[in-house]
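Sending over a structure as structure tokens; questions will come in a sec.
As you look at this complex, bear in mind that one protein chain is not there, while each of the others sits in place.
Here is chain A:
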Amino acid sequence: MAVTDTKAAAQSKGPQPGQSGDAMYLSLGARLANNKGWLGFWFMLPATAFLVAFLTYPLGLGIWLSLTDASIGRSGVFIGIENFVWLMDDDVFWLSVFNTMLYTVVASVFKFAIGLYLALLLNKHIPFKAFIRAIVLLPWIVPTVLSAIAFWWIYDAQFSVISWALSGMGLIDENINFLGDPWNARWATIFANIWRGVPFVAITLLAGLQTVSPSLYEAATIDGANRWQLFRYVTYPMLTPIIAVVMTFSVLFTFTDFQLIYALTRGGPVNATHLMATLSFQRAILGGNLGEGAAISTAMIPFLLSAILFSWFGLQRRKWQQGEGDD
């Protein structure tokens, strides 16, 4: 019946250009093989399966776990939003939210400012340009744990090279308590994150800078633009799409940072440097409470989604990308 209908449908369309009359009577399989939509479906299937297996399923499972009292080795039962209700009244959780926001905002702003400045410098014709660019990338290339261990030594309460140098210069009487004081520890971890994240911003923005046509600068210069105006009205607008992408990634990486904190402070002192990611790990894996840990991770989603949506809508504004005003 279906075959008859298909034939009828094919007949109703009539022969297509370049087709013989017999082609109208191809089998369903052969016709599907020539159907672009059907072929597209199969081409997309591996990517879809990949995304479902490694993105949708873990995300869904994480959200599901946050609604259960699952622990290590026990699947648990559905308890609704009890984990979230508990977290709403948990000082350590809110401290971790505050820490995460502070860490992300301060580190991202500094990474952008320093990264942009470095990119502009590296875009100039300077001696040993390629070598210097490679050097700038080093902090990004070094594994996070290794750089964290280096900072662990730099921030050591007794053997810090900074304390040693300042003490040697007679500027301080006793060692700086980098990681033992809550606020010192916050700034110290933020600094380490900035050090590590700047190359990513700088090199990506540098790549963006190199796509800006020199003719735009020549035209602006002929029009009498000074250096600031060149940056403000040529460089910055042309770089905006790249900035949107790079800062979205930078914010996401910073917000979800784990290794640096875990290696440097484990969230201490007195939870002063716990980020949502490290607290989630501590509660879920070390503490064995998968449900509560998953709830903390799930609580990160709205923040991450906001960052992504900000970038998405930013990228949709085509005129804004081109340096023009919005309608």
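Heads up, the rule we're going with is that contacts are C-beta pairs under 8 Å (C-beta built on N, C-alpha and C of every residue); 3 or more make two chains touch, one makes a residue touch a chain; residues count from 1.
Here is the rule we go by: contacts and distances are computed from a predicted model.
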item	value
Among "Multiple sugar transport system substrate-binding protein", "Glutamyl-tRNA reductase", "HprK-related kinase A" or "Outer membrane lipoprotein carrier protein LolA", UniProt-listed name of the chain not shown	"Multiple sugar transport system substrate-binding protein"
Selected residue (touches chain absent from view) among A:Val161, A:Ala207, A:Val270 or A:Leu304	A:Val270
Hidden partner chain, touching residue among A:Thr204, A:Thr235, A:Asn289 or A:Ser311	A:Asn289
Contact with the hidden chain (one of A:Val97, A:Ala185, A:Ile203 or A:Met238)	A:Ala185
Positions on chain A contacted by the hidden chain, ascending	69, 71-74, 86, 91-92, 155-159, 174-175, 177-182, 185, 265-272, 281-283, 285-289
